[in-house]
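All protein chains but one are shown in place.
Going in written order, the chains are labelled A, B and C, and every chain counts its residues from 1.
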Amino acid sequence: MSDALLSIEDLVLALPEAADRAHAVDRVSLSIQPNEILCLVGESGSGKSMTAHAILGLLPPKVRAAAGKIRFRGEDVLALSEKQLRRLRGGEIAMIFQEPMTALNPLAQVGRQVAETIETHDPGLSASAIDARVQELFTQVGLPDPKALAKAYPFQLSGGQRQRVMIAIALSNNPKLLIADEPTTALDVTTQRQILDLIKSLQEQRGMGVLFITHDIGVVADIADRVCVLRHGKVVEQGAAAQVLHHPREAYTRTLLDAVPGHGSAAATQSDEEPLLQIKGLQKTFTTGSGLFAPKRTVVAAKGIDLSIARGDTLAVVGESGSGKSTLARMVLRLIEPDGGEVLFNGTDVRGLKREALRQFRRQAQIVFQDPYASLDPRLKVGESIMRGPMAFGTSRAEARASAEKWLERVGLGKAALDRFPHEFSGGQRQRICIARALALDPSFLIADEAVSALDVSVQAQVLELLSELKAEMGLTMLFITHDLRVAREIADRIVVMQRGAIVEEARAADLFDAPQSDYTRRLLEAVPGRDFFAGRQMQTAG
Amino acid sequence: MKRRDFNTLLLSGLAVGATGLPNPWNDGMAYAQTEGGGLTALLTPEPPMLVLPLNQQQPTIVAGSKIYEGLLNFDFDLNPLPQLAASWEVSDDGLTYTFHLQRNVKWHDGEPFTAEDVVFSCQVMLMELHPRARGNFERCESITALDEHTVQFVLREPFAPFLKAFEAGSAPISPKHIYEGTDYANNPANDHPIGTGPFMFSEWVRGSHIHLVANPDYYIEGQPGLTEIYFRIVPDAASRSVAMESGEAQMSCWNDVEMFDVERLASLPHLTKTSQGYEFFSPLLWYEPNLRKEPFNDLRFRKAMMHLLDKSFIVERIMFGQAKAAVGPLCSTTPFFEPELPVYDTDVDQAKALLDEMGLTPDANGTRVSINFLVVPAGEMWTRLAEYFRQAMAAAGIEVTLVSTDMAGWGQAVSNWDFDMTNNLLYQNADPALGVARSYISTNIRQGVLFTNTEGYENPEVDRLFAEAAVAIDPAERQRLYSEVQQILVAELPVLWMAEQQYPTLYDSRLTDVIVTGTGVNGNFATARYA
Amino acid sequence: MSAVKSLVSKLTGIAFAILVIATINFVLVHSAPGDPALVIAGQSGATDAEFIEQIRRDYGLDQPWFVQYTSYLTKVVTLDLGYSVRQRADVSDLILERLGPTLLLTLSAFGLSLIGGVFFGALAGLRQGTWKDLAISLAALILYATPVFWFGLMLVLVFSINLEWFPAFGYANIRAASFTPWQYALDVARHLVLPAVTLAAIYMAVYTRLMRASLIEVSHEDHVKTARAKGLTEGRILRGHMLRNAAGPVITFAGLQAGALIGGAVVVETVFSWPGLGRLTFDSVTARDYPVLLGLFLVMSILVIAINLLTDLIHRLVDPRIGAR
Partner (left out) sequence: MPQFLKTFLRRPAGAVGLTLLALVTAMAIFAPLIYPASPWEMSGIPFSQPGENGMLMGADTLGRDIAAGVVHGARISIVIGIASTLTALLIGVTLGCVAGYAGGALDSAIVRFTEIFQTIPNFVLAILLVAILTPSIATIILAIGLVSWPPLARLTRAQVRSVSTREFVQAARCQGQSTLSVVVRHVLPNAISPIIVLGAMTVAAAILIEAALSFMGLGDPNYMSWGYMIGAGRTVIRQAWWMSVFPGLAILTTVIAINLVGEALNDALNPRISRA
């Protein structure tokens, strides 16, 4: 271990007293050799980011290293002075972050932000030399037209370009160790693929050590040389990637691997009846910024969308951000009014419905939203939130209460949840409450708008399973909005792929995966992290 | 801050100055101060113009009276003195007034001053522009120039105070060759007024100062004694006090200095105070009830109010001694003043007795009657007077609600008789017929017009006495008539007279012969000089 | 292209705003009960109804309101603000001669409050929780609650009456006529200190609080962490990555406060006898000088819009995102 680039020994990070636990990280030990990628994987709250921040002494104000050592090339980083640390930061150790929009200073030109890093660590360098270096870096990270781009501000770049700039900053002083803290989580899947490839290739070119932090086992499968699994601040398992992924020793690791969606839908009942929902030629354009002093901008969210969902079917709408998939869901429920087209539910045009008819329609069609924190009224008890719906349709309070209890039991929370407030529940639990709320109205149609996107992978798997069960039990028809092809594959019978307000492809789930028709779908599929690994793994389990 | 930045800041300040601020340095004017015999006087507020025939606001007269002159001037006892008229005769029947004008008088533009100018001013220009002058010259059957230096006024009936009409502020003489046949208000000469006075207009920087210079061709040898006058416009009272204290200004008059500050300044060695020079105006302050309304139409109520008010409190505490308790409708400085008049002592019990007699008994809260008081919106003294009135009335259970308004609202309410009680202050203009009768005679009850008999007092006897006294020629006869009317008025209390305001004039102790007439600072300052 | 379009939309907005403001002002001023003709008459010692009628006729006060309104709007378009009967001067002249002092006062106060607010706010935000932060926050809290006119009086009490450092009232020394330009500028500057500090102090308190909060927020932003991860020194992080970012919202807010600033100037000008628009407003309200009031409100509103544009411009310089959007 002595020749390790970085070794963390029994690191303990203490949280402030008011926190829900004493240690963010508890006796974590790991090491990174030069020229290897170590993936630190774990769900939220596992302490993976904290560990990474500790290496550069960038812990939040009230968190401190209580015990252990962090050795970088033999030197204990925790014992360094602020000045010595500054020499390391951006010099021998560089770091990139999750959210490239916020990680770059919005008010400074990106070239300047790179140059600044070079200047700081090499004060003697001339301005022209720095400029040349910036151009070179931009070329290396694959940015087009480096000269012009250097003068751009972050807001003028795309998400992927911003992350490339971040990488350029990180590489600017030829670091020995690169810490990448969830660098692709905020990106669309195709962009994620490019960035992963870039990091991998740069690592190989330069022989850097990389500490790559992620929650996505797929990503791990794609790039890791070695893997370290964290849970609740403790190391569960670590070892060579092949070893950990193919032959996990610990149950938790296995759970994580199994939880990755994409195995195929539970039921594929096909019916030839008249479709429950039919959408014809749906149009929507958003206009923003019509203030006194602001010019207008337009975004096309739907241009002539046609689709239909058969009774008892689950249709997944997949698309990257800005594709218009969420707008579509909201237009079906008339939470957003479309500009044109038809939405036929049971043959009647939803767009023509007025007051009471609309109310009755909404009872039939319910929705579960993405953000479990925003979708429950913080001022209402959980039971009350659920009961309001049936009561609005004339159910007596006692009956509504009984039904709410029943549904809470059914989603696995127990009736005690009835009298508690939303903030007492975790994200996954809240999503269950939302499902209970939707189903309490006994709908025939359920829209899930990114309903599992905000959840950790193990929780995600549970909620998906619950939805599948409920669907089967109640004969629900479902419209499932997601950005994640794997999730779509997991739950849907049919999949629709959207891009910039238009449908690119529609197919049965299995067909789409096996034989994508459009280039875009193909690109999406290729970008799915760990696709080969999981495909292989599925074959294994199947075979 | 870097020095360069500071300079930029200053420069921007100067640039601003060039657009709108007074920027007196660029006319190369050396500021004479006292050494050269110049005077810096305060002027409050800034007058709208200096052309006396067109505007008769107080500050206009203070500054304009150095440029324009009248035929006569008046001493402290209000006896006539020569100004543009060197001498004059009044016929025995009191109908014909003949004025012999000064020789060698020139307008400031060099044109000679003649009798034609006087005829034009009195017969044409002032008749159109000057309401007070119109009131006087309307009485004339004819105004004629007998020769180049003699003017004769013939009245339809005798009018005893007619001579008082010839003071500069009441009848300023203007140049015929400039104004005849023009639109007076928009005559370009208004920006550079031309008169016959000892000082000539030089410059006016709005918001800052008015500059007058000595008239080298003035018709009296050796006058004026000052080389120039600066009238400084200082809008803030405290700043004016500071200016007087530091000697930056050498004269203040009228309301320039707040009353509570007067004695402090007067005690400074470099300043002299006089309250002489306001005799011609003799302002009288009173509380004015609306006699058309209950309970003010009841003499007992007015008497009760009079018993509740303490004149000495007003004089000492509200007016800081810059006043004298009034005894009746005439000021002690106005001719035909009658000192022997009944007195209403401050006596709450007597007031209560009167109210009881009226049947105004206290209710559970001790309130006998509730009235409104319209506060004069002209400054602190008036507010204090209203507040004092409320407290004084409260002593006998009269509940007073103060109603505030702005100047226009006040004028509207008072002139349209839409008020319960208010304050008023009127000049007596040197004769009861000019400044006193107007407040009490029933023929002057004129809705919509301020400073008339707004309280609505009617007494045929009073009407008769005032009318006779106005046309009587014999001073002793007039005294008898006016004494009688004063007795009646004090008995009937149409208004509650409180104080004769004594405006202070403060000036540099080295100045002599400044306040030499009954019009004081409204005089022409020809004689003023440094000792 | 986009810049021209945004400029056009801006100017249309301003024109519309001015029209509405002019209308509101006109309606307000004309619902006043007092009769201006009476005041004019009273001031010239006049007592006859005929004279008053003549004044009404001369100045169009006898016209129906819509005639007065249309003629007013027409005049506004041609930048003719009318004529003040009472002051016997063109309203534009009256306003122009008072505009300088008000601009000098409000702009100095505006600058001072922004600079001071950003400085103290940044200091407090950086030293969050220390005695410096506590002292600054407390001072800001107190100043924020202080009536501006009272604060001015207290400054007068301490700095002019007791210490005699600065003149208590006025715009320039009464002897200023004989000064050289340099002396004059210094003299005005000396007179400016107390009013400007008074007006600035209250807003400085506001901006300090805002800047402190803003800086603390920025200090938690990811890009600051990035800057740290780049190995920059704290000073460099502050200058390069925090101050500008934190000052943006403060400047925007300051622009919104322009109206309040002008309102504050009215009180401050009254306290310090500063010969500006504020005093003119008050004098005109008491005198019911309609033309002046109408002109004043128009000019003040334009002034507010102008300050808004100015802060907009500053914000554009500070934040490149705004222009591009």
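Operating definition for what follows: contacts are C-beta pairs under 8 Å (C-beta built on N, C-alpha and C of every residue); 3 or more make two chains touch, one makes a residue touch a chain.
This structure is a prediction, so every number in the text was calculated from the model and none was measured.
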Missing chain: touched chains present in the view: A, B, C
Contact partner of the left-out chain, one of B:206, B:293, B:390 or B:446: B:390
Listed residues A:260, A:367 or A:479, member touching the removed chain: A:367
Which residue of C:153, C:216 or C:310 touches the chain not shown here: C:153
Touch list for subunit C against the chain that is not drawn: 16-17, 20-21, 24, 28-29, 31-33, 141-142, 144-150, 153-154, 156-157, 161, 256, 259-260, 262-264, 266-267, 270-271, 281-282, 285-286, 293, 297, 300-301, 304-305, 308
Touching residues on subunit B - with respect to the absent chain: 237-238, 258, 260, 313, 317-318, 375, 377, 380, 383-384, 386-388, 390-391, 394, 401-406, 409
Interface with the undisplayed chain - residues on subunit A: 290-292, 330, 333, 335, 359-360, 362-363, 365-367, 369-371, 374-380, 385, 388-389, 392-393, 421-423, 434, 437-438, 441
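Here, only the chains that are shown with their structure count from here on.
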Length of the line joining the C-alpha centres of subunit B and subunit C, rounded to whole Å: 38
Distance from subunit B to subunit A - Cα centre to Cα centre, in angstrom: 86
Touching residues (chain side subunit B, partner subunit C) in the complex: 9-10, 13-14, 16-17, 19-25, 29-31, 33, 40, 48-49, 55-57, 131-132, 206-209, 230, 232, 234-236, 238-239, 242-243, 248-249, 377, 405-409, 411-412, 415, 438, 446, 448-452
Contacting residues of subunit C [partner subunit A, same complex]: 2, 5-6, 9-10, 13, 17, 221-223, 225-233, 236, 240-241, 244-245, 248, 312, 318-321, 324-325
Complex contact set, residues of subunit A against subunit C: 56, 58, 86-91, 94-95, 97, 99, 102-108, 116-117, 120-121, 153, 155-156, 166, 169, 289, 292-295, 297
